[in-house]
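All protein chains but one are shown at their positions in the complex.
By written order: A and B. Residues from 1 in each chain.
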Amino acid sequence: MTPLEKLKYDVVVIGAGGAGLRAAVEARAAGLRVAIVCKSLFGKAHTVMAEGGAAASMGNVNEKDNWQVHFRDTMRGGKFLNHYRMAELHAKESPDRIWELEVWGALFDRTKEGKISQRNFGGHEYPRLAHVGDRTGLELIRTMQQRIVALQQQDAKESGNAESHIKVFAELTITEILKENGKIAGAYGYWRENGNEVLFEAPTVIVATGGVGKTFKITSNSWEGTGDGHALALKAGANLVDMEFLQFHPTGMVWPPSVRGILVTESVRGEGGILTNSLNERFMFKYIPEVFKDKYADNDAEADRWYLDQDNNRRPPELLPRDEVSRAINAEVKAGRGTEHGGVYLDVSKRIPADVIKKRLPSMWHQFYELAGVDITKEAMEVGPTCHYVMGGVEVEADTAAAVGVPGLFAAGEVAGGMHGSNRLGGNSLSDLLVFGRRAGMGAVEYAKKNPTATVSEKAIADAAARIEAPFSRAGGENSYSLHAELQEVTHNLVGIIRTGKEVEEAIEKIAAIRARSANVAVAGTRQFNPGFHLAFDLDNMLLVAESTAKSALLREESRGGHTRDDFPGMNSKWRQVNHISSFDGKDVNVKAQPLPPIPKELFDLFDIHELEKYMTPEEIAKGGSN
Amino acid sequence: MATGVFSASRAKIKERTLRTDRWWLQPLITFSVLFSFIIYATFRAFENKYYFAEPLVSPLYSPCLSTACIEGSSPLGQPFNNEYFGIGISPALFILIFPLGFRMTCYYYRKSYYRAFWMSPPACAVAEPHAKYTGETRAPLILQNSHRWFFYAGLVFNVLLTYDAVIAFRNEEKEWGHMSIGTLVLLFSATTLWLYSLSCHTCRHTIGGRLKHFSKHPIRYKTWTWISALNHKHPTFAWISLFGVAFADIYVRQVASGAWTNFYLF
Partner (left out) sequence: MARKLNLRIWRGDATDGGLKNVEVEANEGEVVLDLIHRVQATQMGDLAVRWNCKAGKCGSCSMEINGKPRLACMTQVSSFPEGEEITITPLRAFPVIKDLVTDVSFNYRKAMEIPSYEHPKNLAPGEARMEQIDVERSQEFRKCIECFLCQDVCHVVRDHEENKKSFAGPRFFIRIAELDMHPLDMLKNRKQKAQEEHGLGMCNITKCCTEVCPEHIRITDNAIIPMKERVVDVKYDPVRWLGSKIRKREGIV
């Protein structure tokens, strides 16, 4: 047995996506020693998948844009469930975070004046998304990665050791966040390459592990999105907030299997793509809600005319808000009118000439052609809702990104909750990473200065080691691959895009049963790069996350943003005042309601009172903000 | 000691390549064609006759500037002596240094012959047979960096060969206003040579590639985008122009030797 590798750092960052790297840069700038730990190779984090851009009210394209407008858009998008302070910080600071990337070598697309170009996106009042074609996430992660390298080069010059202040531990899984005397003391994990164990002793841990998509059957997330940070933080005593809110994008690919879950951009529908079921009906006409009837066409002819004359015709129903479209697709499939593979058809080929499709949707054409062998100029795509983003996450203090209740623990990026409320706007994720990645770094610096040392007890080490060894000692136990598949089936069917109380209750039972069996997961082979072994730990995390999601979903008896209850279809102002807080007692996840922090007057006053009336109770309106 | 894909640390696989396609076909074709051209050009360079048939001159013998040349074969006259150390040398040998130097150092031909002749590598992901490799870092291959000098020389040759094509709009009595098959052959050869030179990587670099700010040089930027488009087709032009030159020489040779008659269109 290889001896335990014991390392001492000031900060351990778990996750090397945009948020983790930004946090590391900030901590290093203050002179701290930082370990960056990630499950994949350096630079492969899910951040690369972001396409559209990073929202920041720089006002390069429309001068009227400013942080107040961005704040308003964000709150509206989140249906006012957002943590107001996070949304405020985000709106105020994102321009600086984008500009700073440029100082580090990022090359965004430009305006005619040579400034960073900004594009329109759903929910944003003005063109606001800084972008590089449709690969903005890649630009962001590469810039951060290269910034880390630049800092390491500086360290090499100064100290002779490039890794004196920042070291990247790639392909290392953290299995536990360790505490001593109620405070963070470090983290424990193993190298995926050989299974050798590593102990990090550090007074601060920043989780920046991204999302939970792999809990679901159909997702746009990569294998890494297994909710590790959510679960690790939960087990370390932190809370998760509003885990019932998951963003399902209505059009993910469902077939061929090689591309299941991958996003089909909204522009396909914007350009004239129509949705049909297996009976060849354009079904969206049936799903126009009463409140939208005056804005959406109820017949083919008018919908078609809209593309030519938008002033005198109502919009095609395919362009209804994401949750409406997702709900409709879901209903069609449940009614047995879905395609063979459980989706519906999205077709542009019959409406737009081939050369126009290739010109307006180049990346989509490319994506389908290269990944699926489907020529979208000739055939229909099969699409269905795909799990895209989790709005819920670790409950944090807005200014420091410190996890509530666990001194020394911080969270930033998708793993942190609150910022996006019940629904995230496109483009707000990349800027969120940067703004709160930096703040988590600052928070860690401040904390580590006051709490410079951390020591992990022998007992904690022994327990963590035993947990890693356990799957090998259970001959003939459960197979982690099949348990994962079962879990995905449960979440997909019972806590997916449309939920009912009964189904969610059933899900809670089933998840508990899978969790009981997962305690008996056995792994064949050795510790050397063994994916079955790796999955065993991911599975643990996903089960906790799923439990938290299901239990929160059961409590929230309304439909809002990324949480739709068939048995409670409307939005209810009373529920807007409530966050759902998940905690873990060592055995079960418990969820309780907690009042939302009231919005202060100066932010309250940024809105039209009639708009707020749609979301807030008369008492809240009468109060007019908290101070 | 084993190196490369057979190094101790690499995955133990005994095959030099696991490619299942006909990866050897492309280098084989390249080798055959280039080798045939070399044989033919060598033969012609030493043949030292049949390169001029009023008004046509072979591109392999133009500009024919030595006293050994057939009188009237060069519009620039024959100012150079052809005798060195008492030996008469074929003028083609002096002339060919430049166009061959241009092609030898051309980035596209380098790829072709490194693969097809030197097998370094014969094809992608096919292990090369050499134990050591230093690339173009030392003599003689460091001389590949002289490509731009040959490019400049090539431009001079293009002007001269274009002139040759223009004066081919005359008949055998040097009267203007005529056109023969030979005119077309020389025109084709000159045109493809221009396309080959202008599409070359050095040309692309010189025109605009070396700039840091395109926006400060709008005309050079425009030209650069145009040259870049041509540059995509550089390999095609490299082959077409090679055939163009070879065919022009064959044509002139056949006419000069009396085997073919140069048919006049008007």
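Simple rule for what comes next: a contact is a pair of C-beta atoms (placed from the backbone, for glycine too) under 8 Å apart; a residue touches a chain by one contact, two chains touch by 3 or more.
Please read these numbers as outputs of a predicted model, since none were measured by experiment.
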Among A:G31, A:G182, A:P257 or A:P452, which one is in touch with the chain left out?
-> A:P257
In the full complex, subunit B touches the hidden chain through residues 3-5, 7, 9-13, 15, 17-21, 107, 110-111, 114-115, 120-121, 124-128, 130, 132-137, 141-142, 145-148, 201-202, 204-205, 209-216, 221, 231-232
Subunit A, residues in touch with the chain not shown (by the definition above) = 40-44, 46, 48-49, 58, 95-96, 99-100, 102-105, 107, 109-110, 113-115, 117, 132-133, 135, 138-139, 142, 146, 149-150, 152-153, 156, 162, 193, 222-224, 255-259, 262, 367, 370-374, 479, 481-482, 523-526, 528-533
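Methods note: only the chains that are shown with their structure count from here on.
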Centre-to-centre distance between subunit B and subunit A (centres being mean Cα positions), rounded to whole Å | 57
